[in-house]
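This report refers to the structure that appears directly beneath it.
Yeah, one chain of the complex is gone here, protein chain that is, but the others are all in their spots.
Going in written order, the chains are labelled A and B, and every chain counts its residues from 1.
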Amino acid sequence: MSEPLLDVSGLSLAFGGLKAVTDFSLKLHKGELQALIGPNGAGKTTIFNLLTGVYRPQQGEVRLGGRLLNGLPTHKIAASGMARTFQNIRLFGDLTVLDNVRIACHLRARAGLFSALLRTPAHVAEEAAIREKAMALLEVFSLADRHAELSRNLPYGDQRRLEIARALGTEPKVLLLDEPAAGMNPQEKVALSELITLVRHRFGVTVLLIEHDMALVMKICERITVIDHGVTIASGSPLEVQGNPAVIEAYLGAPSAEGH
Amino acid sequence: MGYLRAVSPFLGAIVLAFVMQFGVAPMFGAYYQKLLIDIGINIVLAVSLNLVNGFAGQFSIGHAAFMAVGGYAAGAITYYGSFHVFGDALVHHGQGDVLFLAATLVGGCVAAVAGWVVGLPSLRLKGDYLAIVTLGFGEIVRVLLQLTDDVMFKRADIEAASVGTLALALGGALGFGGLPFYTSIVWTYFFAFTLLVIAVRLKTSGEGRAFLSVRENEIAASAMGIDTTRYKVRAFVLAAFFAGIAGSLFAHEIGTTLNPRELGFQKSFDIVIMVVLGGMGSISGAVLAAIVLTLLPEFLREAASYRMIIYALLLISMMILRPQGLFGVREVWELYRRPKVSRPQVRPPGSLP
Partner (left out) sequence: MAKLLQTLFDGVAVGSLYALIALGYTMVYGILQFINFAHSDIFMTGAWIAFVIAKAAGWAGGDTPIWASLVTLLGSMIFCGLLGFVIERLAYRPLRGAPRLNVLITAIGVSLFLENTGQLEVLFGTQPQRMPTLLSSEPLFRIGGVGLPLVDVVVVLVAVGLMLLLQWLVFSTRLGRAMRAVSFSIPVASLMGVNVDRVVSFTFVVGSALAAAAGFLYAMKYPGLNQPAHSTWILLGLKCFVAAVVGGIGNVRGAMLGGLLIGCVEMFGAAYLSTSLRDVYVFSILILVLLFKPTGLLGKATVEKV
């Protein structure tokens, strides 16, 4: 197989005495869709935080397209092609839906502060292009007709989808989705899983997904990694993982796995 | 064509400034003309602080310190510069105005450097901690200015003195008296309108939205590739620059004395109040609040010793009754197209449907 796009090896982090993530490794090839599952508090979100530089890994390496990302600040990691959504939604609440996406698009913009203040033709053209790109993204997520609303006024499911649209605005190579279906009803979940598949092909992104809904994960993912107490307990195709006794135990041991 | 569009609002600012001087001001007496200048200066202060507090969401309560830095720098240049050029510190229109303009811009730059120096290390701090550091910085500036030497007023002494000596002869606790009165309505509103053009263009551009994203959610902003520290520092520097300009306008205004005590934390509070009353991030709100809060004490003058009590009560009730400020985060021109608001349906994450 070719070089993995995202290559994580030996990632570890402890909060004081709590080992949140221990020796986590993962290879994500271009175009793949993998899932990260595990009971509540297993350390999944912490892994995303480590990948995106919100927390600094105490051990291990993160490479994206061969480039070492460890220790880079979050915004540089975003610039190198990693985007994410947040489990506890973090939209720019007092800004419009359109502005949320436009801010993400700003990452690929070139005109700087002075051209903005002078409204140079280059700046004007770029603003128009960004608006167009953002509207096109909103169109994909059926949010275009709500573009002028403040994002905090959106219904919950729309907020989750806006988070994905916003992440795509940064033109990522790898997209990290943290429980995008949390709190959705079954129909919404089905629609979302279709949307994820569509986005993946349309934008050519590689996706790492945290999700609790096993049915959803089984249906759309190629590979699943299961973690519990920060430790990887299984990894493989959906079928392999499903039958793994350690996984069953982890889930039976934590019947509240439907939570967050 | 494109370039015309680029500069026309700035030309408009100049035209409007002249309209203010020759169209609007003659309708009023000298007293109200001075008020008009006060309003203009307060607009510059409120709109510039709004870049930090309202746009970038950083909690600065030391804005008057940047005003002091800029005012003293500019004042020293016009005052001692005038002695070198004209032999006295009187107003010499024409050449003197050029000196004043140059001094004001230098004052702005010195304040901007101060903004950078304060901003860079202290932006590691969040919220109230940043606030208290900006306030502490302001107090340090005030005390240091109070320790400067007496102003020199003999031409021979001044011409003999080194730049370093002059830079320390700023009047100390008594204030920097004797500055020429260059601040006119034209100058004031030229800077005010220019700042307004800049603020509006910023708010409606990608760069400006980057400031806003820092205010809204720092973690999400950096995950979207926004270098939050850089934007915070930019906001600080830009705001300090205009505070410095306002300081220069204040320093060269008739009927004011550049005095460290005038530019202490109370002045900083006044500016913060304008920003919050106008609605965080709303440029037009800041303008309106600057106008209202400059005029209000004048209207309350009748009430004599009750004046500040009434002002305080108004402030408290305003915060309780209209916490989002006059227009909230929006602009006057956005009020009519109120975005249709669907019922917020925020479920706590993880709760089952």
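By definition in this document, a residue touches a chain if its C-beta (ideal position, glycine included) is under 8 Å from a C-beta of that chain, and two chains touch if they have at least 3 such contacts.
None of these values were measured; they are calculated from a predicted model.
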{"item": "Omitted chain's touching partners, listed by label", "value": "A, B"}
{"item": "Of B:V98, B:L174 or B:I309, the residue in touch with the unshown chain", "value": "B:I309"}
{"item": "Full-complex contact with the absent chain, from B:M20, B:L135 or B:L258", "value": "B:L135"}
{"item": "In chain A, positions touching the absent partner", "value": "15, 45, 49, 54-55, 86, 88"}
{"item": "Touch residues of chain B, complete complex, unshown partner", "value": "53, 59, 61, 121-122, 124-125, 127-129, 131-133, 135-137, 139-140, 143-144, 146-147, 219, 261, 264-266, 269, 272-273, 276-277, 280, 305, 307-309, 311-313, 315-316, 319-320, 323"}
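Just so we're on the same page, only the chains that are shown with their structure count from here on.
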{"item": "Euclidean distance of C-alpha centroids - chain A vs chain B, Å", "value": "41"}
{"item": "Chain A - residues contacting chain B, complex", "value": "52, 54, 73-75, 78-79, 83-84, 86-96, 99, 102-107, 109, 111-113, 116-121, 123-124, 126-127, 130, 148-150, 152-156, 159, 166-167, 169-170, 179, 182-185, 258-260"}
{"item": "Chain A-facing residues of chain B, complex", "value": "2-3, 5-7, 198, 201-202, 205-210, 212-213, 216-217, 219-228, 234, 281, 329, 337, 339-353"}
